[in-house]
Structure formats: structure tokens, C-alpha cells
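Removed from the display is one protein chain of the complex; every other protein chain stays in position.
Right, chain A next:
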């Protein structure tokens, strides 16, 4: 067990990959969630249809299969052969983004009609209404669920071990097969996953406190 520090380094390298996947995947998911969420309530039927198709497809199929399609099937078209990291970020972002889109849509629709009417009465344009009145009130409604989605995404990152990307779970498997010790690597990654998700929920909760300031007594 003298090499344990070397194995720990291996797992920490994996942890770094997991963190990168989580951050980039969440960033992509956030962008996609807003685009598809706004698309679903667009006045243009084509945009609504496209967004709905995307959301239903990515919620309705497994992230595992989506990852395989992106990594193994997409290159067969000759268009693009993503690296494992690119494939992982894409699959995670698109999958979680589909859930996020519904959150965005729901939160926007939850802002009272009164507020839209006040915007019209002070003659804001459609864009200004969204930007200055509706989204600032919808955002606090989205954050708790976004927090859940980000943690789901963190935990889902382990699927990339299946396309041999050396994330934390992958490295734990490596350590296990090299040392024959199952308990230590898996206790280590259990603790690390939990620590990461704790940091995520703390960060989101403190942001939530910031954006809801002044809205107390309103909801």
C-alpha cells in the first residue's frame, strides 16, 4: 500500500477531468436551456416546434446512448470526430439542457400577466420586457431546479468512462484493477463526488440569495 499516494494522484487527475466536464457541461446546458426554453414560448411556430423536438428527444433517450451516438456514430458521417472530452461535454450539455429548457419555460410563464401588461403600458419593446422585467423575476424561480440539474450533471459525468475518458470513476476502476483493492478507491471517489456536489449547491444557494434580494414578501 506504499504506492497509495501515487494512486491518489491518479484519482485526483480524474477528479480534475470530472470538474472540467461538469463546468463545461453546465455552461453548455445553461445556454441550451435558455435558447430552447425561450424557443418553446416563441411566437414563431417553427422555433417552438424545433425546441419541442429537441427537448422531447434528449429527455426521452438515455444519456448513455446519446454519448455513444456522438462519439461513435457521428464520426461515421464524416462530418466531425469529437474528442472524448468534446463528446462528453456535448452529451451532458444537450441532455441536461433539455431538462433546463423546461425549467426556463416554466419560470417565465410563472411571472404574473400583470407584469407583461405593465411593460406594455410603459411601452417597453418585447426584448426589453424579457431583459428588464420578466427574466429578472423568472431567474430566482429557476435557480433551485438549476441547482438540482447541475448536481445531476455532475453525477452523470461518470458515463464518459465508457468512452475511455479518464474521469474520476474511470481512474477508480484503474486503481482497483491494479491494486485489487476495491474499498479505498471507491470510498475516495464517494467522498470526492459528495464534496463537489456540496460546493455546487452552496454556490447556487448563495447566488440565489443574491438575486432574490428585495423580492421577499413577493413570493
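Worth pointing out:
Please note the rule applied: a residue touches a chain if its C-beta (ideal position, glycine included) is under 8 Å from a C-beta of that chain, and two chains touch if they have at least 3 such contacts; residues count from 1.
Operating definition for what follows: contacts and distances are computed from a predicted model.
For the chain that does not appear here, its UniProt entry gives the protein name "Ectoine/hydroxyectoine ABC transporter ATP-binding protein EhuA", which is one of "Ectoine/hydroxyectoine ABC transporter ATP-binding protein EhuA", "NADH-quinone oxidoreductase subunit K", "Sulfate adenylyltransferase subunit 2" or "Protein-export membrane protein SecF".
Of the listed residues A:128, A:164 or A:198, the one in contact with the hidden chain in the full complex is A:128. Where chain A meets the missing chain, the touching residues are 114-115, 117-118, 120-126, 128, 132-133, 136-137, 214-218.
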